[in-house]
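In this view, the complex is presented without one of its protein chains, the others remaining in place.
And now, subunit A:
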Amino acid sequence: MNTLLIIAAKEIRDGLRNRWVVATTLLMAALALSMSFLGAAPTGSVGVGPVEVTIVSLSSLTIFLLPLIALLLSFDAVVGEIDRGTMTLLLSYPVARWQVLLGKFLGHAAIIAFATVLGYGSAGAALFLSGAEIGPESWRAFAAMIGSSVLLGAAFTALGYLASTLVRDRGTAAGIAVAIWLGFVLLYDIALLGILVADGGKTVNAGVLNGLLLANPADAYRLFNLTGFGNVSLLAGTAGLAAQVQFSGTVLLAALAAWVAAPLALAVLLFSRKQI
């Protein structure tokens, strides 16, 4: 356990030194603040508060941005260290390979978590300071949004680690990371839509569709944030969908957690067999 923390702490310090943490946190904060201020304008008439507006716009943006940041941070984690030669030395120390991989992952996940909590939290603070009337239900939804964003970031960090252990070349790992992002964030939904239209509801029923949505961490995140809370889904125009979705928030979070654990477990397996 101690070894895990030593490696994680080193990764965090690296992140602080090379300005990854600062850059990511500032980016998150800037986006979140602009969303909350711009989003505060067209409310009132719909009957939802500024927090709901922020959640809808911010979570939609998070789906694109956070996986990208997570993959950029993680695709180099293993293959880069092997390439530079630091991995050979590290593995000659009394550390198990799973400790190296999990320790580094913990460090990177902590960087993502820190940036997300601080960046999005600043938007929450701004909303609170603006003096608008915000109910506890809205705050719960906001907190859930931050928490699930961290989980989404961790899931794509884990996928990045898988890409990084899969290949011997940094360029290939980067290519795989881009492919993962394109696939899960952009192409998956388009393909799903295409299938639905082509199929016309003959074989792809609601159950199959729901399963397919769980099979993509980005969709699980979207469903969790846009349908999980009544006021939010009303605003997002997904209230109808929310009635269709049979998943509770717990199931969606569990799906996200599985998207963290499964790629990571596979990466550990591959890494422990890798000949360096």
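Just so we're on the same page, a contact is a pair of C-beta atoms (placed from the backbone, for glycine too) under 8 Å apart; a residue touches a chain by one contact, two chains touch by 3 or more; residues count from 1.
Here is the rule we go by: contacts and distances are computed from a predicted model.
Visitor: If you had to name the missing chain as UniProt does, which of "Nitric oxide reductase NorE protein", "ABC transporter ATP-binding protein", "Cytochrome bo(3) ubiquinol oxidase subunit 3" or "Sulfopyruvate decarboxylase subunit beta" would it be?
Guide: Going by its UniProt entry, the chain not pictured is "ABC transporter ATP-binding protein".
Visitor: Of A:88, A:130 or A:205, which residue touches the hidden chain?
Guide: A:88
Visitor: State which residues belonging to subunit A touch the missing partner chain.
Guide: 3, 6-7, 10, 13-14, 17-18, 84-86, 88-96, 275-276
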